[in-house]
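These notes concern the structure reproduced below.
Note that this complex is displayed minus one protein chain, with the remaining chains in position.
On to subunit A.
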């Protein structure tokens, strides 16, 4: 049991989330340049990011992605999601409160709020996203600045089911659990550790500030839960 067999998991996590990070950084450059050139409308933003996003979303392991603006960054709308999602890669535009049809303010959602506060890459969830997909997801977001001002977040959604399919075999081999930065179980080799359950109480950040960690479960005999790998590594 002391042989480290989590290598495969680390490779798979890096392959998936590394690709997301590379895309979000690409989009950051693209969007920052657009905002640096003057006032931007919602149509101009969508037109700019559509081709790259749809191309990136050819990866079936992604549920959706795009760019979500900070309030009042656009010249014609306060809130806007240049976001494509689902099997048909449908365009979102704006989120509505069911029933009233009013625009829903997404800025209090952790996927927006956390990178807004920290200025850094974030992986939010697992959580049920009722703003966009109505699915159980992990949302990776990267804040984008232009002229020293936050203009929004570039992001991509991954369904928890996708990660379960992708990572469960290697997690079983390693007898380990994929844990979010807030200490929530994402996928575990242990069937009694349900997704969303808190594995560590009150921990705000994963080890070394990692956004995702692969932790041995159950903990070793001495009670110490060993972290096998993390992302970003």
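Before moving on, here are some points about what is shown:
Please note the rule applied: contacts are C-beta pairs under 8 Å (C-beta built on N, C-alpha and C of every residue); 3 or more make two chains touch, one makes a residue touch a chain; residues count from 1.
Criterion: contacts and distances are computed from a predicted model.
The unshown chain of the complex is recorded in UniProt as "DNA-binding FadR family transcriptional regulator", chosen from "DNA-binding FadR family transcriptional regulator", "NADH-quinone oxidoreductase subunit J", "Lactate utilization protein C" or "MaoC family dehydratase".
When the omitted chain is restored, the residue from A:36, A:51 or A:97 that touches it is A:97. Set against the missing chain, the residues A:46, A:122 or A:182 yield one that touches it, A:182. The chain not shown here touches subunit A at positions 97-100, 102, 104, 108, 110, 113, 126-130, 134-136, 182, 184, 194-198, 202, 204.
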